[in-house]
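One structure is given below, represented as structure tokens, and several questions about it will come after.
Heads up, one of the protein chains got dropped from this complex, but the rest are sitting where they should.
What follows is chain A.
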Amino acid sequence: MSEPLISARGLTKRYGDFTAVDAIDFDVAKGESFGLLGPNGAGKSTTMRIIAATSQRTSGTITILGRDPEEHGPQIRAHLGVVPQQDNLDTELTVTENLFIYGRYFGLSKKFIRTKIEELLEFAQLEEKRDVKVDALSGGMKRRLTIARALVSEPDILMLDEPTTGLDPQARHILWDRLFRLKELGVTLVITTHFMDEAEQLCDRLVVMDKGKIMAEGSPLELIKAYSTKEVLEVRFGSDRNKEIAPTLRAMCSRIEELPDRILMYVEDGEALLEEILNKKLHPTTSLVRRSSLEDVFLRLTGRTLIE
């Protein structure tokens, strides 16, 4: 394998006594789409800012494109496109002015930027809003503009911190499609999310983070294989009866998880298990058989659900 594009060892970030990122190791290969999955406060954004050479680590090592961000911040940032968790567009300028000014920060020629803007407006489906002040855009439009802005310099690595939060389902799917296309062009993607469907869709490989630590690493499929069963049976008996019935259910499969509103049963064949339950006359009020997802992996690793 060639030199990784990003490589971190023992990477740590402390704010006072609080450890936001706790000695994590990871590598990102060129052209890969790498995800950081984790709940609120896991340390995803902090890690992203360190990779983006805009936050100083407390200890450990990290190289991006073979360079240390502490010494070569501007050189590294010249290769990056950054989509922060919170949009920081200039709300008093128009859509095109925002793209233009950002392009200038990379020292790009006015002529190049003007041509690029047309392409980016199409990418973000903002052609009709080109001369509208950012203030007057919807949340989803702002998000798309922030993503377009990150592409003005044609980055080698695109850093996306929760790219689709606030987008409607259609806009999300369109964005996923656009990101796929960038990936095909050889752009390396680093994505944080707490949507497991997004992680499953977009990431070749991901790490599950919690409380500043990496809990597991692998492709979505590998993680599901390693930490969950093929299928999951979700049953509800109403909040009072759940507790009472749980011990019976526990005996019927390798692992169960009791959530406040439902019980998850991990098995290879969900339908078969459901039949067994019905045969025992346990009568769940609702039941659902589904494939295991990263949510289940997360639950297994941390004992908590990803989105409360």
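We take it that a residue touches a chain if its C-beta (ideal position, glycine included) is under 8 Å from a C-beta of that chain, and two chains touch if they have at least 3 such contacts; residues count from 1.
The rule is simple: contacts and distances are computed from a predicted model.
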{"item": "Name of the absent chain as recorded in UniProt (options \"RsbT antagonist protein RsbS\", \"Protein glxC\", \"Transport permease protein\" or \"Cytochrome-c peroxidase\")", "value": "\"Transport permease protein\""}
{"item": "Option from A:Asp22, A:Asp68, A:Asp156 or A:Glu276 whose C-beta touches the chain left out", "value": "A:Asp156"}
{"item": "Contact partner of the left-out chain, one of A:Phe26, A:Tyr102, A:Phe195 or A:Phe298", "value": "A:Tyr102"}
{"item": "Contacts of chain A with the absent chain, listed as residue ranges", "value": "52, 54-56, 73-75, 77-80, 82, 84, 86, 88-93, 97, 101-102, 104-109, 112, 153-156"}
